[in-house]
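Shown next, in C-alpha cells, is the structure this report addresses.
Note that one protein chain is taken out, while the other chains of the complex remain in position.
This part shows subunit A:
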C-alpha cells in the first residue's frame, strides 16, 4: 500500500475496471428504479429513458400501497431475515469455536459433516421439510422460515468462522483461562469481537438470498399474515397480465431495507479489522 509502489497507469486501470464493474452491476437496479417512476406506456416505449414530466407517475407505488398489506410483508421479511441471521451467527460461531478450539474425538468428521450442507442444496429436502413443519404445526408461521434459513446458512457460517477462529491468538484465550474467565466469556468477550469481520461477511452472504427467497415462503408460509415481501410482490405478476408498474415499485422498495442492513454490517466489517489485540 505504499505510494512509491503505485504507478499512475496501474491505478487508472484498476479504477477503470472497478468503475466498469460497478456500472454493469448497478445497471439492472438503475433500470428498475427509474421505470418504477414511469407510466406503463413510457416503460415500454423507452425502457432506458429517465422519467420526465410527461412520463412521471407514481401509479406503481400507489397500487403497491393500496393492494395487500405491504408494511406487513416488509415486517415479515425483516423479522425472518434478522432472526435467521441472528441464529446463523450465534450457532455458527459457537460451533466454529468448538471445532477450532477443542481437540476431541471426531473433530474432523464433525467439521466435514457440518460443511456438507454447503454442497447439498437444502431445497432437495423441501418435501420432507414441509411434512415436518405440518407435523409440528409450524406451517404458516415465521418460525418455519427462520428455522429453515438458519439450517441453510449454518454450514457456510461454520466453515468460514472456524477458519477465522483458528487465527485468534491462543495466548489471548489462555490468558483468559488463567484469569479465570469461563469458556463462554472467552467466546463472547474475547473471540467474537476479534472475528467481527468474518461475522459481517457471513451475515452479508446469507442476508441477500434469505431476503430474496421465494421458494420457502411460497411452500411453508403462503398465508396472508406471514407473507414475505418477495411473495407479496408476486400478486402483480399474473399468468396473462402483469402490472409492471407495481412490480417495479415493489422491487424498488424491497431494495431499501436490505441496503440499510448491508450498510450496518459493512461498517462493522471495517471497524472489526482495526481492533488491536496482539502485536
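Keep this in mind: a residue touches a chain if its C-beta (ideal position, glycine included) is under 8 Å from a C-beta of that chain, and two chains touch if they have at least 3 such contacts; residues count from 1.
We adopt the following convention: contacts and distances are computed from a predicted model.
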{"item": "From \"3-isopropylmalate dehydratase small subunit\", \"Peptide/nickel transport system permease protein\", \"Carbohydrate ABC transporter ATP-binding protein (CUT1 family)\" or \"Sarcosine oxidase subunit delta\", the hidden chain's UniProt protein name", "value": "\"Carbohydrate ABC transporter ATP-binding protein (CUT1 family)\""}
{"item": "Selected residue (touches chain absent from view) among A:90, A:116 or A:175", "value": "A:175"}
{"item": "For subunit A, the residues touching the chain missing from this view", "value": "169, 171-172, 174-181, 189-190, 193-194, 275-279"}
